[in-house]
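Omission of a single protein chain aside, the complex is shown with its protein chains in their original locations.
Here is subunit A:
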């Protein structure tokens, strides 16, 4: 048996959403599972909390600072930095890339969903998020996942496809940012 530090502290989820209603909701949902929750209203605040400065090409990161965040759940449509951009920055960071990231969106856009999953998101939840969705987070938040030298559990989410709810090839709804470019268009609207 390897040495596994018994963690007394609850698992910590960082929730990112510019809607205060959705923040309240996700916070309550997560707390039903006794997770410790930090909720912020923007991608840049999330990065700040995680210890990364939100400067375009700023990659260096103080190795003294350890984040205790076990999972990040973020809205997709946010002013300033989208959830996709936040995901990208996290995956590009040596110190943060192993933290599982989940994206939430009220829009059922297949291109968006696959783009996020390809970029490394573990799950994509359609809003409104429900308890049954939060239940799917448990494998990413089990105590075993807390080892920093995680070998097999934080790579491709092979069995995650069926977790994408309502994924269809229907027309896009509302958001005009979806095109063939494999990158998020900067959401400069106030969403």
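Everything below uses one rule, namely that contacts are C-beta pairs under 8 Å (C-beta built on N, C-alpha and C of every residue); 3 or more make two chains touch, one makes a residue touch a chain; residues count from 1.
As a convention for this text, contacts and distances are computed from a predicted model.
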Name per UniProt, for the chain absent here [options: "Histidine-containing phosphotransfer protein", "SEC24 homolog C, COPII coat complex component", "Coatomer subunit zeta" or "Gamma-secretase subunit APH-1"]: "Histidine-containing phosphotransfer protein"
Selected residue (touches chain absent from view) among A:19, A:67, A:95 or A:114: A:19
Among A:29, A:73 or A:117, the residue in touch with the chain that has been omitted: A:29
Residues in subunit A touching the chain absent from view: 19-22, 24-25, 28-29, 32, 77, 106, 127-128, 130-131, 173-176, 189-191
